[in-house]
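Can you keep this structure in mind? I'll have questions shortly.
With one protein chain withheld, the remaining protein chains of the complex are depicted in position.
The chains carry the letters A, B and C, assigned in the order they are written, with residues numbered from 1 in each.
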Amino acid sequence: MLSEIYGDLILDHCRNPRNYGDIHNATHRICGHNPLCGDKIELTFIVKDNHIENIKFKGKGCAISQASASIMTNELLGKTTEEAILLFNVFHEMLTREDFSEKNIFVDSFFKKAGVFLNIKNFPTRVKCATLAWHSFNLALKENKPQQNDNIN
Amino acid sequence: MLSEIYGDLILDHCRNPRNYGDIHNATHRICGHNPLCGDKIELTFIVKDNHIENIKFKGKGCAISQASASIMTNELLGKTTEEAILLFNVFHEMLTREDFSEKNIFVDSFFKKAGVFLNIKNFPTRVKCATLAWHSFNLALKENKPQQNDNIN
Amino acid sequence: MNKLKMKNLNFPMLGKKTNNNRLVYLDNASTTFKHAYVIEAERKYETEYSANIHRGIYFISEKATREYEEVRSKVKHFINAKKETEIIFTSGSTGSLNLIAYSYGRTFLKKNDEIWISSLEHHSNIIPWQIICSEIGCKLRIIPINKDHTVKKIPFGKQAKLLAITCISNAIGVANPIRNWIKQAKERNIKVVLDAAQAVPHFKMDVQELDCDFLVFSGHKIYGPTGVGILYGKEKLLETMVPYQTGGDMVKEVTFQKTIYADLPAKFEAGTPNISGVIGFGAAIDFVNKIKFQPIAQNTIFQKAKEKLIQIGAKIVGEEFGKIQVPILSFTLQNIHPHDIATILDQKGIAVRAGHLCAQPLLNLLNVPALTRVSLGEYNTDNDIDSLIDGIKFVKKVLKC
Partner (left out) sequence: MNKLKMKNLNFPMLGKKTNNNRLVYLDNASTTFKHAYVIEAERKYETEYSANIHRGIYFISEKATREYEEVRSKVKHFINAKKETEIIFTSGSTGSLNLIAYSYGRTFLKKNDEIWISSLEHHSNIIPWQIICSEIGCKLRIIPINKDHTVKKIPFGKQAKLLAITCISNAIGVANPIRNWIKQAKERNIKVVLDAAQAVPHFKMDVQELDCDFLVFSGHKIYGPTGVGILYGKEKLLETMVPYQTGGDMVKEVTFQKTIYADLPAKFEAGTPNISGVIGFGAAIDFVNKIKFQPIAQNTIFQKAKEKLIQIGAKIVGEEFGKIQVPILSFTLQNIHPHDIATILDQKGIAVRAGHLCAQPLLNLLNVPALTRVSLGEYNTDNDIDSLIDGIKFVKKVLKC
């Protein structure tokens, strides 16, 4: 079970985070925070012509939250905002719905990557680590505010 | 045991309280109150030439507190204040000291009356009913204030 | 006394002896015996997953957190709240009422605002408001008690802001006409606090249907543990209120300069809570959910107690203000003082309450300094009433009345 969450893909993304950094001319910026564990993530991205043209994150946190942010940015880069919201929903349901089954995943290629977080469900106190980046993204996008500061629970 | 506290003497004094009433030109007046049960007693007395020349009580309360007040006034009437304080101490010790024994009672005639309260010790929640009048008297005398209002615990 | 099968009436206190007599416990409005399920639930926490909640990343802490939060969900269903976040665990009804007075008071009340209470209140729903009044300068107004108790119109002033009322008097078992009063309050946008400490053991309370803003009750009056109670509050209100107690676990971020509070319900639950108490409380709710509440008129034991008490010369107090709604009988007996009654009954193993019943203002209105109160729980039987009546005969004998 442990090896399922601390698998190679997660460890790799945690050690070598992709898209790490800050976009200073971002259209969206959010500082996500998990108060229970103190994890923080700063997410910046540029939405242009309804596409996520660039996305980067910075932050400190556990392996799960770092890897999740890294994989998320990889997955979202280049997607339309509609596609991005769909992926957020899939990810969110995967980690929160009791009756979620892999069959529901119609986004195959996405699941190959983000699916590594499926087993987090067995570690209830850690679910929020995996969802921090995603919630931050969703919030920033939804409220469409270029800059904001918020706590994600 | 019960008959020891609700004996004839107590029931008699409760039904036919002695010295019931109010001395309007009293030198000492106190309103004693047992907040736990709501018993109230109003005690008035006249100290003249160091003697308790007159003493009366009024009030509502249980059989124990009424009888105790009635017996107390009987006992104190005509005593010097020193004698009265001595009796208060005897009464107080009788009801509060674990090691109190009848042998300690050097005031024989007093004990014949007030001694009926000895068994109250077996009813811890009721001890304050028996001591209310005495504490009120002691407080009024000690502070030597002609009028006051206080709570006795 | 109710429809539950006897095997469910599993209370370890039943059958105990005191003063060489079978214990006949008739002080259930003060506190109830704990159900065996309750004790077992607490024991389980203390022997199988004893841990702190919310912050531990390890099995027993996660289990304790889950069990604790499940009770919140049980309470939500029990009183039909909309959300779990509307349920705050407190130390009891008194703690809950103090929380509302402090926190609602500081957020919403201003000088000269009126706080209305009824004449039937327990001290715990009087004094916190007196304090708010003296601090903020609000006015405490009392709904007068009247004979048929169908108070027509509460004379709310322009600045009436809060109506804090007990559902049932703990002293005389009579109900306030809460539906009528809530309606009057809502028409003027007055917030409503319900003290349900005496109601919850006997009635299904539905906060959405009642449309109250707050509701409080205690665990130890529904066969649960001491030291735990509930504050229900509408989410919108709780969200805007200031925290009451502050400290660990109710914050998002703390620096020496400032603190960002956590979301509901954590915002109102500072420090390590009464975890075993909350878990035992959950078991108590399971039990109460099984009780088929019955109208007092159908409660044969209550009716028998009432009749027999009257036969023997007791004067039941409070009925002039309305029908008794829960099995509480407060009475005077000739001019025997309640404390003497209680002391003598105790010698026969019979436990009743005597005194001002934490309702001095009501007793002043009733013009009695003290009362003897008999209050029944789910486990009381016909036999208990026989013992009570025999006991009172004994009282009269001892006192030669």
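Operating definition for what follows: a residue touches a chain if its C-beta (ideal position, glycine included) is under 8 Å from a C-beta of that chain, and two chains touch if they have at least 3 such contacts.
Every value quoted in this text rests on a predicted model; they were computed, and no experiment measured them.
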item	value
Touch partners, limited to displayed chains, of the chain removed from view	A, B, C
Hidden-chain contact residue, picked from the options C:Gln159, C:Asn364 or C:Asn383	C:Asn364
Residue, one of A:Lys60, A:Lys112 or A:Lys142, that touches the chain absent here	A:Lys60
Residues in chain A touching the chain absent from view	1-3, 5-6, 11, 36-40, 60-64, 123, 125-126, 129
Absent chain, residues of chain B that touch it	33, 35-36, 124-126, 151, 153
Chain C residues touching the omitted chain (full complex)	12-13, 16, 18-19, 23, 25, 27, 30-31, 33-34, 38-39, 42-43, 46-48, 50-52, 55-61, 91-95, 97-98, 122-128, 130-131, 140, 142, 218, 220, 225-228, 243-251, 253-256, 258-259, 270-277, 339, 342-343, 345-346, 349-355, 358, 360-361, 364
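Simple rule for what comes next: only the chains that are shown with their structure count from here on.
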item	value
Distance from chain C to chain A - Cα centre to Cα centre, in angstrom	47
Numbers and ranges of chain C residues touching at least 2 other chains	none
For chain A, residues contacting two or more additional chains	none
